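Every protein chain of the complex appears in place save one, which is left out.
Chains here go by letter, A and B, matching the order in which they are written, and residues are numbered from 1 within each.
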Amino acid sequence: MRTWFLLVAVLLGFVMIPSCREKSQINNRVVVTAVGIDDAAEEGCALSIQAIEALKIAGSLTNQEDNATGLYQTQGETVSSAMKSFVTQTGRNTYLMQNRAIVLSMDQIQKQPLQTTLDYFLRNTESRPGVYLAVSRGSPDEVLGIKTSSYTIPSEYLVTLLREGQRWGYSAGTTLLDAERAFSGMFDAYLPIVRVEGEGDDASIQMDGTAVFREGSFVGELNAEETRGLLFIQNAIEKGAVILEREEGPPVTLELQKSRTKISLERTGDTAAFTIRVTAKAEIAEESDGDSLAAGNLRELSRELEQSIEQEVRAAVEKTVMDYGCDVFGFGRRIMQKEPGLIRGEEDDWPQKLKECAYHIVVDAEIRSIGTDTGAKPNQVS
Amino acid sequence: MFHKTNFTADARPGHVQPPSGPAPATPISANLLDNLVYLRTQFGISSDLMIREIHLCGYQAAVITMEGMVNRHILADAILLPITEIKGSKRTPAELMEYIRDDVLGSGDMIQVRTMEELMNLIASGFAAIAIDGVDYMILGGIQGFAMRGVSEPASEVMIRGSREGFTEVIRINLSMLRRRLKTPDLIFEMMKAGKTSNTDVCLCYMRGRVSEKLLRNVRQRIENLPLDVVLDSGYIQPFLENKHLSIFTSVNTTERPDTLCGKISEGRIGILVDGTPFALIVPYLFVENFQAMDDYTMPPYYASFLRILKYIAFVVSLLLPGLYVAIGTHHPEMFPPVLLLSYLNADHTTPFPLTFEALLIHFLFEIMREAGLRFPRAGHAVSIVGALVIGQAAVEAGLVGAPMVIILALTAISSFILPTLYAPISILRFVFILLGGALGLYGILLGATLLLCSICAIDVMGIPYTAPVSPLTFKALKDVVIRADWRQLWKNKFRVQNVKGSDLRDDGKQP
Partner (left out) sequence: MEKTVKISPWQLLSLILVSRIAVALTYTGGAAGVAHGTDRMVSLVLEAGLLLLLFLPTLWYIHAAKGIGSLEYAYVQFGRGGAVVAVLYALYCLYIQCLDLMQFDHFASTAMSPDIPRVVLCIALVAAAFVAAFYGLEAAARTAAVVVFLMTLVIVFLGLSLIPDMKALNFPPLFYDGVAPVIEGALENLPRFLELGVMALLVPYVKGMSRGYSAGILTAAAVVLVMQVTLVGVLGDYSEMVTYPYYTAVTIAHSSMLQRLDILVAAIWLAGIFVKMAFMAVLFLGCLRQAFGDKLKILYVALGGAVVLVVGLILGDTLLAAEHGYLWLASTILLLAFSVVLPIVLLGANAVRVKRRKERGEAV
């Protein structure tokens, strides 16, 4: 009898719990898939919130691509207050756990340090560290407003672009976790820059370099070549096309197959000398001159590829370390690991000390495949 | 400090103690009339008691049988005809009885009884009794000839490969099926009686030298002390063999298959056959046995292992899937991949009920329909059609139930059919997990699952941990738990159920 009484009591207890009696919490919330943050002058910041339109898709299992998400605009003194004012605007709170990307405007990163802008997302337990970050040349809502038939949720399009862009050497694929690691003082942050090209249905997102930060503050940009140099050093490139403009004959397009970078350092007095060794393997993707496939020419092509990569890597180092005085590559961290005596007690000054260090760039490139077409002309009479 | 009572039949809480000592027996009188009057009084107006009074060599005699229990032809040929042909009148009644017993009757089953209780029991079992006035005992010949079902394929344990024989309701036939498979004198059939009124034949089947003596004593004692008046099925005895009367998982197995029972007996277990039911009980029964089937041992080991793993997955799916879906949908929608989230939101917005209620409702409806189909087989197809139409289509189209929930129900139901022995606990626990998931999300599911695991771990089957050989771990025995190893390896194991780690019945007396 006592057991039955207990069972009934437990059952009633369950029924009394609101979540057992009411619809799920997500019904009353807006499922955010991407957030754009723009500067709104005195108003603080303006948010563009890309969210799943649950009510619109209700009952419609077809044509979800057209109406799965909507873009909301809201403003507030801070990101947090803007998010709160969104509640008063829609009557529903935001749900950040499905958020995939955060896009910041150029104005916003120039106005506020990155930590301050992203603080809401760093603290919010709903926000995931795997969220992708990007900087937009125009307003973030232009980037978030683009719809594509390939993806039901538009932010998936942006995330795929950033992720694949990094693999192919076009853009940095920075996540919130990378930014968090940067804020912990290990190195400086960098974010990819994107812009919208075209209008209406023809609009698309284009990669447009990299924004570089020093201690969270925006210091400058890297162009496409410098970005690729940065990605070479970061060991992030898995693929990529390199077009070699030749003095004689048409250009040759090489496709990178593999690239590995090792950074070593040696103590040289009070500073260090870094050796950045890039090993790359490539294959000929396109060329119209059969002569380039001769053994001697292949060696020449390899040398040209080495030069090209070295140029990009050097440009990236010079721009970030020498011009901007920031350490996006974690050179300081490497000194800390290998030669802690050099940096101990001077941790705050090391980005400046990095300018005094020497950087040797060694590239070892090899063309290991010429493709299926040998370029030979069988009927040629010499 | 942490001692616990090893529940034996007489020490179990809430257990009804049988009256001490057997009831006094009524001796058979030398006066035939008295005996017949006694029988008539006992059987009352029962029309099936047949008493054929005859004269043998000048003495009053009677042949007593129960109609329908004996074969009339054998009765005539083997009993009535030989005794009526006895000539001469010089013998005393006692000598005549001895002469009939030793020289006349041709029945293989010949028993001599001196009490009325024994007599009534045997004639109710299909024996014919011969009584002679002036003799204070009777002799009985077994001429059973009652109607019975033939040996057929067991409906509840269908096998792809292997024997098609299943137990029948007649205990003797069942015993013969066992003997035919284990032709060894070590196979012991120990007959007992259960039920004070029904006097049902119960037979303990075990292998001498393989069974644990402690276990055997325990089981014997429990059956001897059964407080039941009537035992019509093995299900009546089953609760008295279990330790935890409130446990949702059973520690006594049932089988309809003689080959399964033989396999279990050869591992040191005890089979209990009850007259009148084709379901034999097997003790002790461990949790992992729910995932084993006779078919596993006839199939190639790789496929049997695959099936085993499939069953474990099916167990988790059938137990937790609805609860997990409710928990994730209600409290953790972040776990849905984005596109699946769209489908979920689509379904959630079109249905009026909370997910928990929706899940409870649809599973409740399913259980009703399943039960209807089972109890009323002729209407089975109709029930299926109504079920498919009502639940599968109309409810979704009417917006009462979301489409994902129907898919979840289908998956759950199919998975639960893979494990027939666990169907009952799974179907109850499924509702519990739906409630837990709805109320406490994944935390509730995980807490419930761990508490369930703990409660399973707490079950002790007559001194053997219910969760053995997984916990406590007997590594060697695992060859027949998660996977099913090849017979070339299995036979080396010489697995005995009492020898698993943590068992109190270990042969070597070792404690874990």
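Following the convention adopted for this analysis, a contact is a pair of C-beta atoms (placed from the backbone, for glycine too) under 8 Å apart; a residue touches a chain by one contact, two chains touch by 3 or more.
Quick caveat: nothing in here was measured; it's all calculated off a predicted structure.
*Asks:* In the whole complex, not just what's shown, which of B:Glu334, B:Glu367 or B:Asp486 touches the removed chain?
*Replies:* B:Glu334
*Asks:* Touching the hidden chain in the complete assembly: which of A:Glu180, A:Glu286 or A:Glu300 does that?
*Replies:* If we include the chain that is not displayed, A:Glu180 is the one touching it.
*Asks:* When the complex is taken as a whole, what residues of chain A touch the one chain not shown?
*Replies:* Spelled out for chain A, the touching residues are 17, 19, 25, 125-126, 128-130, 175, 177, 180-181, 183-187, 330, 333-334, 336-337, 340, 344.
*Asks:* Please identify, in ascending order, the residues of chain B that touch the omitted chain?
*Replies:* Within chain B, the residues that touch the unshown chain are 1-6, 8, 11, 331-332, 334-335, 337, 439-444, 446-451, 453-455, 457-458, 460, 463, 465, 467, 470-473, 501-502, 504, 511-512.
Methods note: only the chains that are shown with their structure count from here on.
*Asks:* Please output the residues of chain A touching chain B within their complex, sorted ascending.
*Replies:* 3, 11, 14, 17, 19-27, 31, 33, 52, 54-55, 57-61, 64, 68, 95, 97-98, 100, 126, 152-153, 156
*Asks:* Contact residues on chain B for chain A in the complex?
*Replies:* 246, 329-331, 333-334, 338-339, 341-343, 345-346, 348-350, 354-357, 435-436, 438-441
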